[in-house]
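Structure first, then comments.
One chain of protein is taken out of this complex; the other chains stay put.
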């Protein structure tokens, strides 16, 4: 099945399950008042981040969005450090200074979640330029939402990546909404025509199907690695939660989320596919589920008891040299 | 011929000739050191501004670029006041405060030349929104260069105009260069595909052919007036001078400009067309040529002897109320 | 008259002006919400509910939701303002100004001057600012010093519900581009706010407290802190004037200078980053024009020169606190009895 061996599939499942579990736990903890700030959950969209990132190595870069947890986990960020960051702890990925919207780990090729819609695509052009100039063989991936696909910074980056012939991929994660506004309204034309308009191939993908995403991303990533330039993926998927935690979601249809959880669950689909084809066994997956649940539980426990940053941290980390 | 009667044709020729003459004179005067600042000439592109603006009334708005003289003249700005402005005089269109790059006359529906590439398209969305909201029946036109077509502000505006269904037209004047950089290099994809990508019709036009521009613009303007939304025109044309006055144009081919002046002169083409078909007589056009030359001469004389602004003007015109 | 929140006061100002003047329109991301979506219309009313209810009353033609394209819709608001409308455009968080600043400062803010006094641009940009929400570095900034720096813009910082309503109505009626900054932490603050429309003129500082020993000039949310501090100091026998400039551009320099002429001491409290901020602007004004009256060094209370931190413990240390303001006042009181 594709280029994925059993270890890869296990890995993919672990990451998807980790994302789901992470987000469900953050949802509960946020509701309980333990987590401060704005939090945007990725639950429901797991197959996109993981399907793309299973094509990547540490030397490859991704830039994420405000909805960044899934991308971080898919790219290999430390989950406990992430949880600590979301709790605002000193041992968090960013020392508690960034929080949910700014988790990054450059050593893993994760250039950061981003509080600015459309903030990532220009940065990804830069990471792709580094790869090209330094001949690392790396590629760079920008995740963008349907809402972010209307931001000028994103559109310019399509053009720049094309005229500079960069090893970049733009992954438009279209979950149907930007906050409460439907992409059906906000996106004039279409994502695929936009790709074409700037001179690159585009492909639409079912974002609940890990295998479809993996394969489409593979094509785009291979193309980029081969020096043939950027591509765009229009990934159609759904978010299970509100725009951010606290969103009452009145703009959604009655029962919309419940139905989605029934019908388009990328984890269930993955499980069905790999077990039906005999690639992995249900028991194996059950074990993973348990282990992941335990490790997320452990991450929350660790985060809760971890130390907050203090006065001595207030003035640091602004500059390398002062 | 089309909806244009003889008076219209005379009017169109006067405006095109006025632009040409204006620019040739500014070129000479600048070279002689009489004009300060940055000056970008529109000579060679006359048929675009005039072909578009012959479809417009005072209640319709246009927003221009750094290369604004032609658009101003085509939209009916006072030519002597423009010349005075370019000389930095108190009686100039902007009291000498704006100069070549900021000539505007809102009473004529001219929202300003613009020193910021891509500055105009968002503003035009606003003028179109005013027309729509106030039900004036007006439309709004953004002129953009090939270089400006890569600016995020322009691309966003394509989308906004479409999702808001605005009575707007985007006229991409592709003169082959942005400064010294060829549009063949800088524009990924194509202008027409960009139109489609955001959900609007696009049409390519020979920008040296007044009639072709007029007709294509008419279609777009009519569509906008009818409430059917925005369109894009990709107008292909050439500039006779450098990017700005002082540009040595070494990036152009040897003899490129000379050849263009021979082969793609929109004024010569217009003259040939209207005289051959008997719509206007050569003598009539010769008279116009003389009259225009005289009036531009008069504008320069007036500008040279006009008063500069002084200390009493330094602090005014920043706010309506202080 | 009833108690109203800062949020309600703003909403009421918008609704009343829209009723009065059909050219007033409102636009922004999810200002109504639910566009194209299967569920409820007017689903959001802005991210924190400030514009809720406007769309049902005025319709989608006057309450426009937008794509996430700040350059084009803020620019559209500027263009619409120059051509007959009076748009109130929402830049959700002021931190997002970086994607659309050109349309504000080079376009709207310069039309009138560049065009020789012939343009009128009655644009209001409403935007949310300030720390305290645990919203981290890209959703907590003040940035009003940047707008204040730019000639052609007016900059308004309402410090309470009453101020918010009167200043917003003024902003909408004003013929110049106005940046109207709403402190996100104040939205739930309540006070008596008249039901009828009223205006508060720009460039007139509000003397929120009169005292004789020290002048405290405070901005936005800091006005509340300054008055709290002044209450406490009163019992220690330190009598403070607290001035709220209300607008940083235009700035009521006269009131500040007059007050310092009387008290001889100045503390300026500014939530914005410390370099080239309003604290420096006001200090410099006084050091130049009321120097002779000064009995003590001027003290500025501002955050450190760092981005806004996420962790609550750090953010609380970051924001100028009543304690720090109090300490600054005591410090200047040690000079020149």
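Structure notes:
Order of writing sets the labels: A, B and C. Residues in every chain begin at 1.
Note that in this section a residue touches a chain if its C-beta (ideal position, glycine included) is under 8 Å from a C-beta of that chain, and two chains touch if they have at least 3 such contacts.
Keep in mind it's a predicted model, so treat the numbers as computed, not measured.
Put simply, the missing chain touches A, B, C once the whole complex is considered. The chain that is not drawn here is touched, among residues B:14, B:178 or B:269, by B:178. Touching the missing chain, out of C:53, C:232 or C:297, is residue C:297.
From the set C:13, C:64 or C:99, the residue in touch with the chain omitted from the display is C:99, counting the whole complex. Among A:48, A:64 or A:157, only A:157 touches the chain that is left out of the view. By the touch criterion stated above, the residues of subunit B touching the omitted chain are 36-38, 88-90, 94, 96-99, 101-102, 114-118, 147-148, 150-153, 177-187, 249-254, 256, 308-311, 313-315, 317-318. In the full complex, the hidden chain is touched by subunit A at residues 61, 63, 92-98, 102, 104-107, 111-112, 114-116, 119, 121-127, 129-131, 133-134, 136, 140, 152-153, 156-157, 159-160, 163-164, 316-322. Where subunit C meets the chain that is not shown, the touching residues are 71, 95-106, 109-110, 113-114, 136-138, 145-146, 148-152, 248-249, 251, 272-273, 275-281, 283-289, 291-292, 294, 296-300, 305-307, 309.
One rule holds in what follows: only the chains that are shown with their structure count from here on.
We define each chain's centre as the mean of its Cα atoms; on that basis subunit A and subunit C are separated by 36 Å. Chain centres here are Cα means. That of subunit A falls 45 Å from that of subunit B. One finds 39 Å separating the Cα centroids of subunit B and subunit C.
Looking at subunit C, residues 67, 69, 71-72 sit in touch with two or more other chains.
Counting partner chains per residue, subunit A has residues 150-153, 185-187 touching two or more of them.
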